[in-house]
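Only one protein chain is missing from this complex, and each of the others stays in its spot.
Coming up: chain A.
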Amino acid sequence: MNALPLLLIGLAIFAAGYVLYSKFLGNRVYKLDASFRTPAHELNDGVDYVPTNKFVLWGHHFTSVAGAAPIVGPAVAVIWGWVPAFLWVTLGTVFFAGMHDLGALWASARNKGRSMGTLSARYIGGRGAKLFLVVIFLLLLMVIAAFAVVIKNLLISTPSAVIPAWGAVAVALLVGQAVYRYKMSLAVVTVVGVTALYGLILLGDAVPVVLPDPILGMSPGTFWIVALFGYAGIASLLPVWVLLQPRDYINGVQLFVGLGILFVSVMLSAPTIVAPAINNAVPAGTPDLLPLLFVTIACGAISGFHGMVSSGTTSKQLDKETDARFVGYFGAVGEGLLALGAIIAAVAGFRTVADWEAVYTAFGEGGVGAFVAGGGAIVNSGLGLPVSLSSTVLATMAILFAATTMDTGVRLLRFVVQEAGEVAKLKINNVVGTLVAVGAGMALTFSQGADGSGGLRIWPLFGTSNQLLASLTLSIIAVMLIRKRRNPLPALVPLAVVFVMAFWAALAQLGDLYAAQDWLLLAIDGVIIVAAVWVAFEAFVAMRRAAQEPPEALDADAAEKAGLKG
């Protein structure tokens, strides 16, 4: 099959989802009300609560939820063939992710813009909030470990990306100085910064950097992992305006550029899909499609992390409640587009099935490497860039996404460590907190071999805890809908599917990890299973209670607000 019709079908499904299903959700289920006074107006403080133009807000929301994860997941999951991945990404985005992200935004906006952790205390019970902290800790730990491995693999497989990947740090530092110290026009700085980044890509393409083996007594893989954690540790300690803020900004711009390049190339070149529609001859050791597909692709189909962004920051900036449809639902569609692009790159950029099978030799192989190689070939035939330059562009893009998630992840992990320290009456300063975060991340990475070779085994487990978080958010939305006597099915059906798949996947991985004698991941999986049972129990009790209690009064949200104010 040709990739062009597939792309168009995907776009049509997303468009239909946005036009029809999100309209249904907005009108019938969430009943978005343009006259509802959003937290941004009610609590406007110029800091957290700021009414924001819906396009700008969508930009923030989309760039904070999209990153390397919707590339890695689909690129790994096409090992089962492209049909399952395509269906889960498109239908998942329309019926799961869009519904979930929009719902989280609505739930938070109706509750003074409070975060999901706080909402679980109101709707599910106090214990739910503690559970949240544990799940988030694991989620962050796994994401920084998995991304360290992803970046390491790319730096070794695409040596031409080494200079732009590290040079981007220098570009970000200069952008930060230009904006804050010299107050230069942001539009000019943006153009110069992005041009400099692409200049570095050209330079890197001309001068590939292959590390000698051994380097400083380590293999190149080990060296890159140590260097990445060193970078992430330092970056997370610097004042945010110096590095993290300009880096996030340049990356946000880069996300749109990269998406554009990928989609235009597919449209111009119309590559043929060589990979099997459904792979009947998966390599030995590949876990079953059911349920692992549903946790391998988390971001790009449904991801609990989006709920954190929706309820943590986006809901506090919502100008009108009806904007939630565009910001929340279309934000999920944006991420679905990225995942769709990743699928096409990983299945259509190869000349023959044999070439494709040579890359996908085992579960976790291929992945981002296949995205870069395949996408490079597509950009080459679509835009006429040389093959090596095209791969450098895509590899740099993927590394930048993963690296910004990694440094922000270490920073957030430090906060979690410090918060946990406060509970234990221990004052943990920034340096010690960062050392703990980096140490734990490195321990997890190196538990997968000295060069982190088995690191992508972490990936499905990351997806599992992400889906667990999504289940928690969906149960909060369901409880709210039941209390308001609205139709809870649009939340309950995805909740049931996601929870069953995540729980099943957690159980299936228990056996795999035991066979692989990977005790650390086994312990993490155990914690996830306990947390899952807990979530299910608490959510069930909360829903029963909500159904038995008299329906919430129409003005309950307003009354609750008044109560909180007094």
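Definition applied: a contact is a pair of C-beta atoms (placed from the backbone, for glycine too) under 8 Å apart; a residue touches a chain by one contact, two chains touch by 3 or more; residues count from 1.
Simple rule for what comes next: contacts and distances are computed from a predicted model.
S.K.: Just to verify: the chain that's not displayed, which of "DNA helicase", "Adenosine 5'-phosphosulfate reductase", "ABC transporter permease subunit" or "PSer/pThr/pTyr-binding forkhead associated (FHA) protein" does UniProt list as its protein name?
M.R.: "DNA helicase"
S.K.: Of A:Ser22, A:Thr38, A:Ser64 or A:Gln448, which one is in contact with the hidden chain?
M.R.: Checking each option in A:Ser22, A:Thr38, A:Ser64 or A:Gln448, the one touching the absent chain turns out to be A:Ser64.
S.K.: Check the options A:Thr38, A:Ser236, A:Asn279 or A:Gln317 and report the residue that touches the missing chain.
M.R.: A:Gln317
S.K.: If I consider the whole complex, including the chain that's not displayed, which of A:Met1, A:Ala16 or A:Val56 touches that chain?
M.R.: Missing-chain contact among the listed residues: A:Val56.
S.K.: One chain is left out of this view; which of A:Asp48, A:Glu365 or A:Glu552 touches it in the full complex?
M.R.: Per the contact definition at the top, the residue touching the missing chain is A:Asp48.
S.K.: What chain A residues would touch the chain not displayed?
M.R.: With respect to the unshown chain, the touching residues of chain A are 47-48, 50, 52-53, 55-56, 59-60, 64, 179, 185-187, 190, 239-241, 244-245, 248-249, 252, 313, 317.
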